[in-house]
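Excluded from the complex is one protein chain; the other protein chains are retained at their positions.
The chains carry the letters A, B, C and D, assigned in the order they are written, with residues numbered from 1 in each.
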Amino acid sequence: MTHLQVKNLSVNFGGLKALDDVSFSVAKNEVFSIVGPNGAGKSTIFNVISSFYKPSQGQIFFDAQDITATKPDEKAKLGITRTFQNIELFEHSSVLQNLLIGRSIHNRHPVYRQFIFDKTVRNSEIAHREAAEKVIDFLELAHYRDHLIANLPYGVRKKVELARALCAEPSLLLLDEPASGLNPEETEEVGHWIEDIRHDLGITVVMIEHDMSLVTEVSDRVLALSEGKVIAQGSAEEVQNNANVVSAYLGSA
Amino acid sequence: MNISFIAQISRFFFIASLLFSGAAWADRGVTDTEILLGSHTSLSGPASTWGVASINTARLLFDEVNEAGGIHGRKIRLVVEDHQYQVPLAVRAANKLINRDGVFAMFLSIGTPHNNAVLGRQLAAGVPNLFPITGAVSMVEPFHKFKFQALSSYNQQARASIRYFHRQRGHKRICAFYQDTDYGQEIRDAIQQEVDALGLEIVGETKHKPTETEFIGAMTSLKKANCDLIVFGTIIQDAILGYSAARELGITADIVAGQASNDQVVASAPGGGTEGLYIAGGARAFYEDTATAGQAAFIKKYKARYGEVPTVATHYAYMPTRITIEALKKAGPDLTTDKLVAAIESFSQFDDGIGTPTHSYSATDHSGSDAVFLDQIQNGRLKGVEKRIDLMP
Amino acid sequence: MSETVLRVKNLETFYGPVMAIRGVTLEVGKGQIVTILGSNGAGKTTILKTISGAIEPQKGSVEFDGEAITGMEPDKIARAGIRHVPEGREVFPFLTVRENLEVGAFSEPDRKQVQHQMDRVFDFFPDLSRLYNHEAVYLSGGQQQMLAIGRALMVQPRLMLLDEPSLGLSPLLVGQIFEIIERLNRELDMAILIVEQNASMALKVAQFGYVLEVGRIVMEGAQQKLLDSKDIQEFYLGKKEESARGKRRWKQRKTWR
Amino acid sequence: MLEIAQLAIIGISQGCIYGLIAMGFVMIYKATEMVNFAQGDIMMVGTFVALTLTTMAGANFFIAFLCAILIMTVFGFLVDRVFIRKIIGQPQFSIVILTISLGFVFRSGAGMIWGQSPRTMETPFTGNFVLGSLVIGNERIAIVVGTILVSALLWTFFKYSRWGLAMQAASQNQLAAFYSAIPVKSVYSMVWGLAAAISCIAGVLLAPVTLVSTLNGFFGNQGLCRCCDWRFWVFARRFAGRVDYRFGRAFCGRLLA
Partner (left out) sequence: MRVIFKTSYLQDIRLAKHGGHVFWYTLLLVTAIAAPLLVDTYWLNEVSRFLIFALAGLGLMIVTGYTGQVSLGHAAFLAVGAYAHTYFISHEMPFVISLLLAAFTSGCVGLVVAVPASRMTGLYLAIASLAFAIIIEDMTIHWESVTGGNRGMPVPPPSLFGYEIYSAVEFYYIVLAGVFLSTILVLNLLRAPFGRAMLAIRDSEISASSLGISVARTKITAFFISACITGLAGGLMAHYVQYLSPEIFGILLSIQLLLMIVVGGLGTVHGAFFGAFLVGLLESLISISKDYLPGAIGNQPGLEPGLFGLILVLFIIFEPEGVYGRWLKLRNFFENFPFYRRNTFKRQKTYLRTDRLK
């Protein structure tokens, strides 16, 4: 069953084609990877999916619903969350606070009730914390729970960002270079988490990644982009052996 | 903890606090060796010209009295708080003067809104408001036995000048050029009252922000109104700029400003830009070379201490300070506010010796003078045109 | 290695309370190309910035031509002969190409000499002479990168620090840039320290390399030694033996069901 | 017709005043991204310095004016050296508070030195320029001419001098400027010095219009605030726009009448 479908997507930045007629679809509970050289337009795809950029052409469907023009915050409510290439955490808050912000879409109380902080708000706060604790447990962040983000090392921040996205309990998770900057051991862990996220939580994962070993290990299908165009699509192996991909991205080493 | 307990506690605090505040009132501001006066004024910020000059004058005269042994053995101490012409700071200053320093009276406080904001508490605490530096009517009206004013009010000055020009020169087309502030409003109200009284009307008016520097537009519209007389509700900068703009545009109407524009800086504006401007004020400028004996003595003392020639702004303070000193003397050794009030009320035709119009008070009239002078700027100096143009019926 | 141009000893740098560099020691020989490999966030950029004075080190020393330059202001270090071409092509966007290059020659008061240097830069980057009067903001990524390198060449630096010169460039341009880097090294006898994620490229031109992980140097060696290393091949060159990873799944992490 | 010409000149001169005050402000903002709330007060100090030189030293007006500009350049330079440099890199808010507080200090200091009463300054720009029945105050002409001169000088400085280029570079990208051996900190001090000098010129040209008092700082700042509607920020960048606006206002006054 198709979960996310991108149809003929094009994006222009002042005459420059960042994306040129890109189409792909992602099935439910699949791990789908996008690879390609820097500047090929991978992050642009994510930014269009989460509505930070407007496409000049094309549509995006989520569960058969056209979400091309939906606002970014509405998308989160539909069940799409993401991480960022350059880690966009809330620097001056603790890890727990960050995760609780991840729960934003599950808050239904009007502001005046939050002022009064009555029993229902209190109970839902407890529920948010329970949910957050589960994620903390899952990603082994207990040690850092009350640390300020600004004081955390890079690897942990990446983890926190993943955790924050999970707190929203999405059905589609967009990961922008989850393993960049991580050492090989951490990268391997990321691989396990992605598998767990997919198997245990039933979340569909779309990921942008440079680390081909990680891509190969976890993805069901891979899409290769270069200069805004799709140059190959298929299983990891197929893509890796594609001549275009080798010349444009992997190099002939 | 139950409700009645809280009620008891708060009642306890309330009574205790009454005791505290009551205790402070008994011999406020007067000890065997000292009389404490307070002033909240503008030593910096807008109006600091008047603030500094008036406080300088008061200090000069008080120190003289103190050096001569004080009044009935008591020295006068003036505590000055700088409110920088900001109302909240004036309230803070008054709180300090009234509740911490426990001043005997408030003296030479500056600014209409500032005095208004402070007056309620001050009068409730039984602290007289002596001679605030503002010509606003609200400083004496409604009548309160603790409110005293020296010199004529802005209202009297503006009305008297209109009546003078109407009666003496037949001016009928009256225009108004004033600041969009409480001060300007005061002038505007006075003009309205006077034209109503004379059966005329205001044929043209413009208002401006105190910081504005460009009055060609405003003056153009007044020129169209073809005024005979333009009454200025200006202070210093806008008096100069407004006047020179009017003359540049070829307006030939007579232009008269009030006490607030009465400053040597206006008279000696660069390039003689203010030549011909009339000033209707409550006190008159004097110059070293033409001074009377009393004036010369004051100029000498002032210059010796502050290195400057006294400005017209010092008049705001000279007469009030003299009255206060004499009243404190007259009130006798057991000084109370009631005695001070009675002493001031007893003055009639009080002369300060430097040419300020004489002041008279009574139990029903706390504004000391209705005198209005008319001066004109000639050759960079203020020259007397009419000795008195007081608002006579 | 003959003569040493740059000697970094036991460098430690903090970002707030976080230690970004944990005791790094490295050397660059005269006329040598040296590369630092490492993943994003490993601290490569921090090392370069510390060398060029943009970041203050906590501990350790940096020596250039035998003289300590630790903690000096960045402009003084630049004057001493180290030019840093920062990551992300930090050109002056609203200055023209010519002005950008002139700024690069700020420390050179002799106008003739400036003109001479500019001609040489155009010799290396013919593209730039064509764009002489264009504001830098309108240049493409590759042209901006060339301008950034050209700006550093306006004085004759004895050491150039290159931070991710291939970032965001098409493979073709990457090839060109690295060719020029080799030429610079060869023709001007300039020592170059390159930080690169594109390890295969970097190792092609570098004679010596260091591998940095989480602020520490974990491996160092000459070009061939690194190219032969299995770990380098696997982690930095993208080659790997089949299914090596599956077997090494070292821990069954199923705490959360 | 005559009236319109007169209004036009007055409008232009008024615009030039704001332009001159704004120029110092915008220079600092653009070069260092700092909002300088003390700009008006620096102008006030400059005017007093000029006043003191003309009245006390009895010097020729133009010599005194020149000296005042020099003194204020040093003053601005020192303000940066002593205060501003200490908190470079701190949050913008700290700088806002610092400059507001410095404004307090300057105002108070000026009050203590020169007194709180307004003074008049004798300038050669008195009298009127008469052309037929068109009468224009000489001080207005001085303002316009002064502004044009200052603008031209600044333009030349930025366009053709090494330091002017360095200032532009430092404003566009500090780090890259450092890497190009530009002593950015000294450049900043120079920017402050230059801004103070411009303020001094503005203050002296303004003196016949506003008198000289400690409140001139308020005037400067409030003048800025008053013209801080939308137009200001659009026009501050292109200084000419300022002129349009004041021009428009002078006309509005007439048309509404």
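Here is the rule we go by: a contact is a pair of C-beta atoms (placed from the backbone, for glycine too) under 8 Å apart; a residue touches a chain by one contact, two chains touch by 3 or more.
Because the structure is a prediction, the values reported are computed rather than measured.
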Option from B:Lys75, B:Lys96, B:Lys339 or B:Arg381 whose C-beta touches the chain left out: B:Lys96
Of B:Ala68, B:Ala124 or B:Ala293, the residue in touch with the unshown chain: B:Ala124
Residue in contact with the excluded chain [from A:Arg122, A:His143 or A:His199]: A:Arg122
Residue in contact with the excluded chain [from A:Asp66, A:Glu88 or A:Asp137]: A:Glu88
Option touching the unshown chain, where D:Gly24, D:Gly111 or D:Gly137 are the choices: D:Gly111
Residues of chain D in contact with the chain not shown: 32-33, 35, 37, 83, 86-87, 89-91, 93-94, 96-98, 100-105, 107-109, 111-112, 116, 171-175, 178, 214, 222, 225-226, 228-230, 232-233
Touch list for chain A against the chain that is not drawn: 50, 52, 71-77, 81-82, 84, 88-93, 96-97, 100-105, 107, 109, 111, 114-117, 121-122, 125-126, 128-130, 133, 164-165, 168
Interface with the unshown chain - residue positions in chain B: 9-10, 13-14, 16-18, 20-21, 24, 43-45, 48, 51-52, 55, 59, 79-82, 84-89, 91-93, 95-96, 99-101, 112-113, 116-121, 124, 180-182, 184-185
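Going forward, only the chains that are shown with their structure count from here on.
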Path length in steps (a step moves to a chain that is touched) from chain B to chain C: 2
Farthest-lying chain, centroid of Cα atoms versus that of chain A: B
Chain pair bearing the highest count of C-beta contacts: B-D
Innermost chain by mean C-alpha position: D
Intercentroid distance (Cα basis), chain B paired with chain A, Å: 72
Distance from the mean Cα position of chain D to that of chain C, given in whole angstrom: 43
Touching two or more other chains - residue numbers and ranges from chain A: none
Complex contacts: residues of chain D adjacent to chain B: 3, 6-7, 10, 14, 17, 107-108, 111, 115-123, 126-128, 135, 137, 139, 208-211, 213-215, 218-219, 222-223, 226, 246, 249-254, 256-257
Of all residues in chain C, those that touch chain D in their complex: 52-54, 73-76, 78-79, 83-86, 90-95, 99, 102-104, 106-107, 109, 148, 151-152, 155
Chain B - residues contacting chain D, complex: 43-46, 48-49, 51-53, 209, 211, 213-214, 216-218, 220-221, 224, 236-237, 240-241, 244, 248, 263, 265, 268-271, 308, 311, 313
